[in-house]
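Notes follow the structure.
A single protein chain has been omitted; all remaining protein chains appear in their positions.
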Amino acid sequence: MKLAVVGGGSTYTPELIDGFARLRDELPLTEIALVDPDGSRLELVAGISRRMLDRAGHPAKVLATSSVREGVAGAQAVLFQLRVGGQAARDVDETLPLRCGCVGQETTGAGGLAKALRTVPVVLELAEQVRAHAPEAWIVDFTNPVGIVTRALLDAGHRAIGLCNVAIGFQRRFAGRLGVDPSRVSLGHVGLNHLTWERSVMVDGMDVLPKLIAEDGQSIADDIGLPVELVTRLGVVPSYYLRYFYAHDLVVAEQRAKPSRAAEVAAMEAELLKLYADPSVDTKPALLEKRGGAFYSEAAVALIASLLGDRGDTQVVNVRNAGALPFLPDEAVIEVPAVVGAGGAVPLPVPAVEPLYAGLIANVSAYESVALEAALRGGADRVRNALLAHPLIGQEAVAGELTRLLLEANRAHLPWVVSA
Amino acid sequence: MKLAVVGGGSTYTPELIDGFARLRDELPLTEIALVDPDGSRLELVAGISRRMLDRAGHPAKVLATSSVREGVAGAQAVLFQLRVGGQAARDVDETLPLRCGCVGQETTGAGGLAKALRTVPVVLELAEQVRAHAPEAWIVDFTNPVGIVTRALLDAGHRAIGLCNVAIGFQRRFAGRLGVDPSRVSLGHVGLNHLTWERSVMVDGMDVLPKLIAEDGQSIADDIGLPVELVTRLGVVPSYYLRYFYAHDLVVAEQRAKPSRAAEVAAMEAELLKLYADPSVDTKPALLEKRGGAFYSEAAVALIASLLGDRGDTQVVNVRNAGALPFLPDEAVIEVPAVVGAGGAVPLPVPAVEPLYAGLIANVSAYESVALEAALRGGADRVRNALLAHPLIGQEAVAGELTRLLLEANRAHLPWVVSA
Amino acid sequence: MKLAVVGGGSTYTPELIDGFARLRDELPLTEIALVDPDGSRLELVAGISRRMLDRAGHPAKVLATSSVREGVAGAQAVLFQLRVGGQAARDVDETLPLRCGCVGQETTGAGGLAKALRTVPVVLELAEQVRAHAPEAWIVDFTNPVGIVTRALLDAGHRAIGLCNVAIGFQRRFAGRLGVDPSRVSLGHVGLNHLTWERSVMVDGMDVLPKLIAEDGQSIADDIGLPVELVTRLGVVPSYYLRYFYAHDLVVAEQRAKPSRAAEVAAMEAELLKLYADPSVDTKPALLEKRGGAFYSEAAVALIASLLGDRGDTQVVNVRNAGALPFLPDEAVIEVPAVVGAGGAVPLPVPAVEPLYAGLIANVSAYESVALEAALRGGADRVRNALLAHPLIGQEAVAGELTRLLLEANRAHLPWVVSA
Partner (left out) sequence: MKLAVVGGGSTYTPELIDGFARLRDELPLTEIALVDPDGSRLELVAGISRRMLDRAGHPAKVLATSSVREGVAGAQAVLFQLRVGGQAARDVDETLPLRCGCVGQETTGAGGLAKALRTVPVVLELAEQVRAHAPEAWIVDFTNPVGIVTRALLDAGHRAIGLCNVAIGFQRRFAGRLGVDPSRVSLGHVGLNHLTWERSVMVDGMDVLPKLIAEDGQSIADDIGLPVELVTRLGVVPSYYLRYFYAHDLVVAEQRAKPSRAAEVAAMEAELLKLYADPSVDTKPALLEKRGGAFYSEAAVALIASLLGDRGDTQVVNVRNAGALPFLPDEAVIEVPAVVGAGGAVPLPVPAVEPLYAGLIANVSAYESVALEAALRGGADRVRNALLAHPLIGQEAVAGELTRLLLEANRAHLPWVVSA
């Protein structure tokens, strides 16, 4: 079984490889194609990947290539994990919004919009290559903003599913707190990518979330960076991305007083690449854990195994709404538990969503529509509308200036931007 | 035909009386019952009302009473135009939110929530009296927040319709700009009370909005206090209440630098009451125009005339959604053009709402559900949830402190608030 | 020796009494006159004071009176510790500025100005009574804002010294950290009341501040609520009042999310008064420590003992600048170590103040001049100028609205405010 990883030169790839090695029984790979336009980086990452597989006794070959065609040809699944513009563009995403008093984040708010603008056209072009050279392959999209990108892929008719590690992270941490195997924990996870709430935590048919909150509320709240009274009052666990909404002033104040996450990550990546270049390193470096993305490889392996093996188990993924959340358009993409088999992922029925969450979900989903329109068709007016539609921006004057700034800063990645 | 005005002691009542006098052919009233708990104020208002009707040669009797039962008995329509807590409570609504950095407004945001908390129980009790003593009467609700109050009335099974003067104001001003009779102008008005956009302006079957914007964009934008580029880019005209969203930082900055509107109105009311007390005054004082509420009487007369006369014409009112906006629950209350007849108001089909507006409508409508729950059932947690649900607040810490402050300041009007 | 305490009905008085009892050798009092306009509260406080002195075997009589004349007659020292308007006025001081986005504090910023406006005229009138009935007595002013109040007293020719517990608090805490007797610790304390920095900590002729910061920097920084890097970089310890300057946005954010200190203290005072009413309580209640004001009684006893006993020791007090800080006018009041004897307090020479501190001191001292002018002469324009002069406000629009709000809220205490 061949798997292609587009953006395989990411410093994060060894995390994936580590997962493939550990979970080889679940996903018997014979070839892993790492595809990346950055040849020298790809070489380093492929090197450590091969050493890691060797050490683990895993038989898969690693193909490193800058040719998407070569990489995806014959693959049964293709992971998209790219970052258009790299950490430099991310740094802009995280810092430019601050200039207008708005949260700076790479997937939420103005930064997330900039990322969508840069990313959607690139992903769609890559997907066309998948369609051409591996027409039966599933595209698993890790590339952020996953909600918008997945919607773009589905609208273009691709066999795509969006994936994020927030849900699996909660599952593993809750399992750890409960002392049970993660496989016994099912989440009542609902919302959009990076805008979700855990409304139940089922273990053997029982909802243990009330108990978890009663016993561990403070610790759970600390993990997501929100006041414990929010968690106890609502009886749900928002993801830590909700902090950008529920505590946006605090986030802005914090971001004003420290370097961006991109700057941190860029420093970390430089160090990681040094390690990857060391021929004696044949295991995942400890530093990689600070890079984020815990359990991504578990999630990816599970999803691909179920898609290719028609397992019919339940996983949290990004799929078409198709009525699961009746207050959203059918064509919206949502993030919920779904049954995953050879035919794709079908959302489980979702208990009625309380208006406190539904209102925000509807608002952000509407923003995603406007944002996707801007990403597909370009134009400063569409970008400005998307910013006006976003609940974290939503002001005409700020939207105007942010549009100007974001387009200027992302000009190299946006062919449609006309010189000022 | 008997009409009852609950809150008839309002300084605004002479505006209504003036309309009744002018539009007597449309609405042949024989008795106007002014109901108000504030006897001395009611006396002044009833006095000038009688003198105005006399001068106009209108035959209707004016009944001034503090008994709701007496006032509504036998009425065919009952207007609700009350203000629980008066200008003092409004002043709190407009200023307390500023303390937490939020817009202070009497119908939008935290102030609107406080008003809903105070008002819904009172309105529901009054409506029960209408049910008991005038079971066939229509309740026309002017009382803000009209969206939430109307929803509360409908949920309790009352024959109620909500009314606001924003739409009729646009209709009259557009007609004025176009030099046509207002009756020829139909608005493509959509949204929730105080959260609406005019998406078309039909005159004799033609949409003249593009032309209006092209020719008068700046002046239209000035009227609503928003940048002309917003109006031209979107091709729609938001109501000036959208300024509290699209320019919230500017609003907060302005509100920090000047007295509240409540303080202005309180001063105006004192002057108006002096005029009403003057037996030589028998026409509507000019000062009343600064009090706000232009064309309210026209809107009220038209609505009651159509309800009682089964006219079947189209008017902008607040009614159940019932599928008109598919992205909202059926039971939500929306503000759209509707056909008004003896059976009530039935929304006209609404062209699909663009996500830029639908997202915000959905968010605020969801807030209204949470707010109504808080108003009906009380409890600091429900209030805090409503504040968290509102896009102009939406932060846990601010919601917590605003809850404390609003409940403390409104304690006299909220029997369920437990002493701290 | 007779001592009068004006504002003796304060719930804080038992703290003073406790000090008088413990330090009787230092200050051999024979009579303590508690003067307060609030008779019933005074009764409770006098009751516990008498019981505490009895239990300690202290011979002093306690006189409780609402007559200033009776209270101060024959006194050798008079403490001023009053609070015009009580906790209710303080609550306004702490919360109204937030409405305009400014720090709410009872002695700093707009709140401190309001307090000065209310307090200066009252204190000057009381001081006239001291002049008339105890012309030789020293006035020790605890009443905030101590800098402005002391300046007013000195300008009017009174024998007055201002006192604050910030310096003695640092002395005691540093002594504790060092494990030495406080008497061996001399502070290089400099600035204005509530705007001070410790630039050295001398123990037996050695400056141990560098060592203290090196070893305990984090803990010292935590005490003052400021980042440790500030303390280590500057090598000085600002008082925690500097947090209102050096972290004003953070303070505003915090204050927006919690009740005022006045509300907390009001609740505490109600509990304290219950304890004072209990005839079995004859010691200082533990709760009193949360009331603030640690070591106030030590500071007061030491100051009075030195003034009356001509001891010539060094204490940190508020006195005329008279050249000690050459960048301030001679008539400014500063807070520095001074030699205290029968002739009053004479500042020790102050090492040149670094511009980083001198700039802020000069700015706030200039504000104090403008504020005192406003307090003495009244008038909205003078108040607005004082707000414009304050570095934490400093904006014309905000100064205008804050003036209106503060005057309205303090009208009962400001005879010169004309009704709007």
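The letters A, B and C name the chains in turn, as written, and every chain counts its residues from 1.
Basically, a residue touches a chain if its C-beta (ideal position, glycine included) is under 8 Å from a C-beta of that chain, and two chains touch if they have at least 3 such contacts.
Values in this document were obtained by computation on a predicted structure and should not be read as measured data.
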Hidden partner chain, touching residue among C:Asp38, C:Asp223 or C:Asp249: C:Asp249
Per the touch definition above, residue among C:Thr65, C:Asn165 or C:Asn385 touching the missing chain: C:Asn385
Residue touching the undisplayed chain, where the options are A:Gly101, A:Pro182, A:Gly309 or A:Pro326: A:Gly101
Interface with the undisplayed chain - residues on subunit A: 95, 98-101, 253, 256-259, 397-398, 400-401, 404
Where the unshown chain meets subunit B, residue by residue: 249-250, 253
Absent-chain interface as seen on subunit C, which is shown: 101, 226-227, 229-230, 233-234, 245-250, 327-329, 355-356, 358-360, 362-367, 369-370, 381, 384-385, 388-389, 391, 394-398, 400
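Keep this in mind: only the chains that are shown with their structure count from here on.
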Numbering shared by both copies at the subunit C-subunit B contact, with half separating same from different: same
Copies subunit A and subunit B - rotation angle from C-alpha fit, nearest 5 degrees: 180
Inter-centroid spacing, subunit C versus subunit A (mean Cα positions, whole Å): 56
Inter-centroid spacing, subunit B versus subunit A (mean Cα positions, whole Å): 44
Whole-Å gap between the CA centroids of subunit B and subunit C: 51
Multi-chain contact residues (two or more partners), subunit A: 249-250
